[in-house]
Every structure is written in structure tokens, then in C-alpha cells.
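Note that this complex is displayed minus one protein chain, with the remaining chains in position.
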Amino acid sequence: MTEQAPLLQVSHLSMVFGGLKALHDLELEVGEGEIVALIGPNGAGKTTFFNCLTGVYTPTAGDIWLTRSGQTPARLNGLLPNRITEKGLARTFQNIRLFPEMTVLENVMIGCHCRHRAGILGAILRGPATRAEEKMIVARSYAILQQLRIEQHANDLAKSLPYGVQRTLEIARALATEPVILLLDEPAAGLNPKETSELDALILQIRERYRVSIVLIEHDMKLVMSLSDRIYVMDYGERIAQGTPGEIRNNQAVITAYLGEDDA
Amino acid sequence: MLAELKKAMLVAVWFMFLTLPILVVKVNPIEQKVVWRWANLALVGLAAFVLTLAGRYYGRHKTELAKYWPEFHPLLAHPALKRFFLAIIALLAALFPLFFSSYQINIMTTALMYAVLGLGLNIVVGLAGLLDLGYVAFYAVGAYSYALLNYHFGLGFWAALPIGGLLAAMFGIALGFPVLRLRGDYLAIVTLGFGEIIRLILENWNDFSFGPSGIAGIPRPGFFGMTLSVDNAICYLYYLVLLLGLLTIFVVNRLRDSRIGRAWIALREDEIACQAMGIDKTRTKLTAFALGASWAGMVGVLFAAKTTFINPASFTFLESAIILAIVVLGGMGSTVGVVIGALVFILLPEYLRAFADYRMLLFGMIMVGVMVFRPQGIIGTSRRRSYPLPDMDLGKEAGHD
Amino acid sequence: MARKFQFLSGVVLFAALFAGKVNFATAAEPIRLGVAGAHSGDLASYGLPSLNAARLVVKEINAKGGVLGRQIEILAEDDVCKPEIATNTATKLISEKADIVMGHICSGATKAALGIYKDAKLIVVSPSATNPELTQSGKYPNFFRTIAADDAQARQEVDFAVKVLHLKRLAVIHDKGDYGKGLAEFAKEFIEKSGAAEVVLYEGVTPGAVDYSAIVQKIKRADADGVIFGGYHPEASKVVSQMRKKGMQTVFISDDGVKDDTFIKVAGPNAEGVYASGPKDTSKNPLTKAAILAHQTEYGSEPGAFFLNAYAATLAIVNAIDKAGSTDFEAVTKALRQQAVDTPLGSIRFDERGDAIGVGFSMYVVRGGAYQEVL
Partner (left out) sequence: MDYFLELFFSGLTRGSIYALIALGYTMVYGIIGLINFAHGEIYMIGAFTALICASVLTVWGLPPLAVLVLSALAAMIWSAAYGFTVERIAYRPLRHAPRLSPLISAIGMSIFLQNYVLLAQSADFVPFPALIPDFAWLAPYRSIIGSSDLVILLTTTVVMILLTLLIKGTKIGKAMRATSQDKQMALLLGIDVNFVISATFVLGSALAAIGGVLIASHIGQINFAIGFLAGIKAFTAAVLGGIGSVPGAVLGSLLLGWTESFATGYISSDYEDVFAFALLVLILIFRPAGILGRRHNQKV
């Protein structure tokens, strides 16, 4: 680790629903350009963790700090989801949440929303500035579609897409918000082996091109092991292990946690 | 076939049973007199029988028959055709007053006013997906702001028009704040309550609104200072409303296809994903409420100027329901749909006058009928906007930043 | 933009020329009597009786060969008592070349429509629009009515309550409606002016509410010795019934909207002792008997609200046209003002402002299931 604070630092994060401790005293760090995987049996609290990061839930205790190089650190917990997205965290959803009645392109254009400012008057008068901005948004969105190789669907309604493409579109939409950290919630869920391996390559590409760090929740161990620089293992809302794929592979705690499940 | 008849028979019997007390027996509790009108029973039976057969026939041949229903999208999609149609309509609209009596002009004006109302509500309901059953409140705000400003400060129509819109927008925001957290039908009932509250206040707060006896003698819009005769004023108003209508269509379409419009639709589609994409839910909702309300406000001013008299009775829940019906019946989110919806809904009862007492009965029937046979509205709603796609290299360099 | 507007204004003026040429009637045609009011919707029960009245009169006149040798044709137009619809109704009647109008029923609708009629020089005779402004503002020379204005009635009721019954603590209740609340406003004002009594409670009840006991309790608590109710009979009977049910014998005084046999029949024994103001008792009047009989034979039911007023209005119109010898605005107006006519309401003509002269007002009390004149 460098002396300068990591990009994302989560400390002592806890989330309690009523009596139930969903997360307990969680520690996590993400460095610039890192790919960090978050694994653990179902119900370990991985998605809850994402929801806390992105402001869907406000954590009961703990801190989430985002330190972008050349910027003053920002405390994320307690902010509204949209503010957090503006700060540079973008996510995908485990159960796909596209805008079904909008076209693929429009879905991505929505992602650009928070990076532009055209107001009501602009929209009505549609002056050169606004027109330029619109053109710009379309161009950027289309570019993203191209890089994710789904541009041929640009004008189809999102609801009409095949499953795999929907997952990719979720990523595209997230990228459009110009994040520094991309949170992927089970991106490989429901994909066939071929698609999965494509995804593997795609994620690496995305890291290169957009210079983002990536945190992903995933059950597909093969993918996790091949992709991640570091892995955090969660169980019952607590962090039971962390380390490089190598270390995790033969970590006793992990194996017991996964006992019964086949760890690829 | 026999089965068909049998089924129809059963339905007929059922309806005869259903209407037995209310349609057949007419009681006069005062004189303790009872009149039996068996003829009605036979009528109902017959009608039910025939209609069932027809309905089942339709059911069986739905697909074939559906073909005969004009599909509007292709027509509207084709740019040349579209322009042609628009030209025709524009011509008709412009020349309308020359060929029709001032009564016809008058009701057409009313219809156009409702078209504008519909388009305004469409922003809230159709685009942003916020079910608003109290829209009439903003209409009332507009009407009363003109009436009162004119009464107290002698403010003219043209001054009142923007003020009315502005005030309505403010009320829109005022309503928006408390209901931000509410979803779907909870929002619906709260907005309904809001509408009722406004009406009740107008009804009871005499010192402010002159109560139920309303405000009379509101001046019609002057025409460069000169006051017009009623006939001319009616024409003049027609053109004013026509202009306002065009303006509305222009503005609403532009909004819909803008960054803000997209945000509204996204909000309608999925609030959580919408926020996750960095869209400010609060602001988006409030702009929708405000922009929707402002149109109601302006039409309200026009309404006051048109009837020259207003009282709270004109702003009941039924009005909100009708405006909503216009939006849905026309086809949510579709501009053309809303306009057609308004024409149908406002002209229909007027032309049903021929049926005198039966008109509201038929009106209700038609409302149900259209919904049952055409749930997506007269003009369907599928709104798909394809953007001119940039060529590759542009896309590439755009991608690099 | 400027050019566009010039074009438009051009069109407007052109249209105006067109529209200007609409109104003319030739002798050959029948006389068209517009009958406007609520013929459908929840206020139909106040509009339909007037329509029936007009139909009956016209039927009779036409049977006799009509007026000036011309038959009378009724143009019935529904305004559901809504101002915005009323303007359409008015313009429609004008477009259909109505010669004169009997209506509208509700004051609000009447107000909205009058301006249009005035501009088209059409005479309007309303059987039931009681709002004082209509005549007192002097804005509408084309307006006449066969019913007393609210303030006159309120005056009658208050004087009766204070001077005759010597009540001291009055509760003024209304139905929040145009008619009822307007009347209550005046009643309140007059009581306060009179100085002989005080208003201990002034409130409105919500029409169609499922229960009125709360307001009744309040009247009781205010310890009023009399209630002046402004509104129509449905609410009146509900309020009075609940008062009696709770064993309150408080005097109940109401208005023309309540001086209706339906009230007695609905409220039953509870109606006993209720006072109501209304046109002078004309039930002995042969014309009245005839009118009611005609209604019974024609429609097989008792006539409803404002039936007699509408009957009188129609008779007055026919008479005026007959005396004027034409449907010309000035002539008919003059005739209405000068020529008295025998109607179920007595022999009436109209004063300069358009209020009927000769429509006497008096107080009634319910005794033995019927209204009896007390004053």
C-alpha cells in the first residue's frame, strides 16, 4: 500500500435491520486500478454491503471514505445515492434493473445525466450549447456501446434484449456515469461459460480503458480467481478472510465457510 | 353455435335478474305506490342477448377484426405523410371558425383547453409516472388568480396569464414536497385530497374567494384595447387557445426529448436504478409537478376569461378524473393521443346532447368500452425514439476522454 | 411572429363578420323557446320540473293555435348547473336562433350565461336563480325572474324569527351551496343589524355527508332557540330529523328550497312545526290546480321544485310576446314590465330590475303534514 490513503476506505462498517446484524464491523480497501472480489455464501451480506456503499441504505455505523488523487477525501455514508454516483461510484444490480421501455442507447444516455447540466430553458429553446451537449451525450453513449460490443442493439428497447446483453448494458450504463470505482453485483450470474470468459476479458479491458477500480461480487470462482488482485471473503456479515487469490484458495476459514458448496 | 346461443341466453337471464329491482320496480315510498315496468326487463334481456353474441363473435375474431382498427404509428412515423397530415389539420384548425357557428367554436375551444390540460397532466402521469388525481387544483389556482387579481387590482388577461402559470407551478412544488416519498396509489389519494382541499377552501373562505357564489364579470381578453362582441370574442379565444395548444405541444415535445424528459421517463421506469444513475429524484419529481401544473394554471386563466364567471363547483374531482381519462384514453405519453383524447372526451358529451338524459349514461359506457377494447388508448403508447447514430471514429474519440 | 398575429387578427375579424350574420328569424318559423337548466346530473331534480312546466304550457298554447299564429317550439338544453357548460348552452341556443329563454336554474350558470344572451339581445326569464346581484347589479337588462331574491327571503325569515317568534339566540346553518350560503350570509347580516337577536352559531354542513349529528350537537351546545337554515330540503330534513331524534325542540326556519312537499314527506313527523318562507299560497288558485293536475296526468307524478315558478315564467313569456306582437327585444321587454299576466303565482309583472312584482312572499309552518300560511 502507498503512504497516500487508498481510493476507497471502508472502516468499522455495520448495518443493522431491526435486530438483525446484516453487516458487522467491516473493513475494506480498494486501491487505484485494483480489481477486488467480494465472495461468500448466499446471505453473507455482500449485496447489503453494496447498498451501503451506494447509499441505498445508510449504514448504522462506520465510515466510507473516497480519496480521489488530487481531491480532498469525501465521506460517502449518509449521502443520497445520486450524490454518491456523482462522486464516482457506479454500480450494476444483481437482479437487472434496466429501464425496460427505453432504448439501449437511452439507457446509457441516462447514465451521462449527472455529468451534464442542460436545464429546462435549455431543453425548450434548444440553443446551440444544448444541441452540442445532446450530440456529445449520444456520441459518448454510442462509443461505450461500441466498446462493449453491443452497439448493434442501440435502438432496441431494453426489455427486448437477450439476457447476456442486458447484463452488459447494465455495465455500459454504469460506465456512462464516469466512475472511478465500478461495483459489479454478480455480473456473470446466468451467463454460459462462453459468455463468462468474454466477460472476463471485457472487465480487464474496461479497467484499462476507463482507468477504474472494480469491486465485484461473484459466485463463479473461476472468474474471481482469474480476475481479482485481492479477494475479501464474507460470512454472516463479517469479513472472515482477505488476500490474494492464492492465499484465499487454501485458507481454512474460507473452506469451512464454503463447506458443502463446490469451490471451483 | 347452439352453445353460443345458450351462453348468450344465460347472460341475458343474469342481466334480467340483475336489473330486476332497480330497472323494473319503480317505487314511490311517499304514496307507498309500486309500479312494475316489465317491458324494461324484456328490453334488457334482448339487449344482453344480442350484445353477448356480438361480444363473443368479436372475441373469436379479435385478431382479424383488430386489423380494421387503424394503426396510427406507421402513419405518424412516415415523415412526409406526417407533415402532410399536420398541414391539413393546421389548415382545418385555422379556418374552423369561418365555417361553424359560435357554439361549435365555443365547444371546440373548450376541447382545445382540455387538450392543453391533458398535455400538462401527461408530463406528470405519462412521462414521470406520478399518478395525480388532484390536477384540477392547479386549474382552479389559475382561474382564481386571474379572477382575483382582476377584481382587486384590475389586472388584465395578458398580465394574468403568466402569473397564473407561475402560481400554479408554485402550488405544484408545494404539493410535490410532502408527497416525494409516496408511491403509486398513495400518491394518487394524497393528490386527490389536495385537490379537494383547494376546492373546499375556495368554497368556505368567503373573504378570500367569495365562496360558492363565485366571481362574476371577469373580462374576456381585450383585443388591442377594444372590447369585442361575444361572437368575436369567442373566435378570438379560439385562436388564443389554439396558439397556446401549439405552444404546449412544442414545449412538451421538446421537454420529453431532452435530458430532463429522459430523467422523467427513467424515474417512471425504476426509481432506484434512476438514483443509482446519479439522477436527483427530488428535483426531477418537482420539475415534473411544476411544469405539469403551470399549464393547468394558464388554462385556468383562459377558462376564467372564457366563462367570465367562476365558482368552486367547476373544480370538482370529476374534472380531474376527466382530464386523467383524456390522457389515458388517448394513449399515455403520446401527444397526438392526448389531443385526440381531449377532442373525443369533450366533444362527445356535447354531441350526445341529442340523447338528453342518456348522455352521461352513454359517456360512462363509452369510457369503459374504449378501455376494455383498447386498453393502451386510442393511439398506442409505444414510444421509441431512434437517434441519428454518430459514425465510428467520432464515437471512438468521444470515448477516449 | 408579428406577421402571424396580423394574419390571425385578420382571420378573427373576417370570422366576426361571418358570425355577426347569424341571428334572424322569419315570421313563418315557429317561435323558439329555449329552456335551459340542469336536465341531467345530480341537480337534475331542480331542472327537470321546469322543463316539464314549459312543455305543459307550450302544449296547451300550441293546442290553442300558438302565439301570433306561430307555434312554439321548445329547445331544451342541459347545463348541468355548471357555469362553463352554461356558456356552451347559451351559445348553442343563440346558434339555434332561440327567440327567448326560460332558465337557467342555478344562479352560477345563469351568471355565466347572461352576458352572452345580453350581447345577443336575448331575454332570459329564470324560475329559480335567486342571487340578488342578477337584478340588483343592473348589469342585465335582459334578465327577469319569477322568484324572489335571496335577500328578500332572508329578510322575511329574520323578521319573522325576531319580530314574530321573538327568538334571541339564532344559529344560522347553510349547505355551503351557492343558494344556501348566499341566503345565510344575508340572514346573518340582518340578524346582527336587527340588534334584537344574536347569531350564536354560523356554519355550513357538507351535503351528502353520512351523518349530521355532530353539527346538531353543536347547535344544542350553542343553546340556540332557533335555527335558520339556508339550503335545499334534503339537507334540511336530515338536520331537522336528527335534531328531533335527539329530542331538541329548537325552532327550525328555512327557505323556499325547503318549502316543498317532498320535505314534509321525507322528514315525516319531524317536519311538524318547521317554518319556511315561500311564495304566497296559491294552491287555491285555479291556474295552480290546473297546472298541477296537468303534470299529474302528463307525467303521473307530483311536480317538483320550481315547477310553479317555471310555469309562471313560461306564461309570462308567452303573454309578453303576444302583447308585444313580436319577439323583438325592446317590445317584449316592455311588455314584460307593463303587462300583468295571471299565473299560478298570482297576477305578476316585472319591475325595472327584472324582479317579479306580485309574487308575494309569506311564511309557512308545517301543521298536520302540510304547509300552512302563517303570515
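For reference, chains read A, B and C in written order, and residue numbers begin at 1 within each chain.
In this text, a residue touches a chain if its C-beta (ideal position, glycine included) is under 8 Å from a C-beta of that chain, and two chains touch if they have at least 3 such contacts.
Worth saying up front: this structure is predicted, and the values here are computed from it rather than measured.
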Out of C:68, C:164, C:209 or C:357, which is the one that touches the chain we can't see?
C:209
Listed residues C:121, C:169 or C:265, member touching the removed chain:
C:265
Out of B:127, B:324 or B:379, which residue would touch the omitted chain in the full complex?
B:324
Name, in rising order, the residues on chain C that touch the hidden chain in the full complex.
40, 42, 44-45, 48, 176, 203-206, 208-215, 217-218, 220-221, 233-234, 237-238, 241, 245-247, 262, 265-268, 304
Quickly run down the residues of chain B that touch the omitted chain.
14-15, 17-23, 25-30, 32, 34, 40, 125, 131, 178-179, 181-186, 188-190, 192-194, 196-197, 200-201, 204, 272, 317, 321, 324-325, 328-329, 332, 357-358, 360-361, 363-368, 371-372, 375-376, 381
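Everything below uses one rule, namely that only the chains that are shown with their structure count from here on.
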Quick check on the contact graph: shortest path length from chain A to chain C, in steps?
2
On a CA-centroid basis, which chain has its centre farthest from chain C's?
A
With centres defined from CA atoms, tell me which chain sits nearest the overall protein centre.
B
Report, in whole Å, the distance between the mean C-alpha point of chain A and the mean C-alpha point of chain C.
72
Between chain B and chain C, the Cα-mean centres are separated in Å by 33
The distance between the C-alpha centres of chain A and chain B, rounded to whole Å, is 42
Complex interface listing, chain B residues touching chain C
28, 30, 94-95, 97-98, 101-107, 110, 203-204, 206, 211-214, 216-217, 223, 228-232, 234-236, 239, 243, 303, 306-311, 313-314, 350, 353, 356-357, 359-360
Please give the residue numbers of chain A that touch chain B in the complex, ascending.
54-56, 80-82, 85-86, 90-91, 93, 97-103, 105-106, 109-111, 113-116, 118-120, 122-124, 126, 130, 133-140, 142-144, 146-147, 151, 154-155, 157, 173, 176-177, 209
Which of the residues in chain C come into contact with chain B in the complex?
8-9, 11-16, 18-20, 22, 39-41, 44, 76-78, 81-84, 86-88, 91-92, 94-96, 107-108, 111-112, 115-116, 119-120, 131, 133, 139, 176-178, 181-182, 185, 204, 262, 265, 301
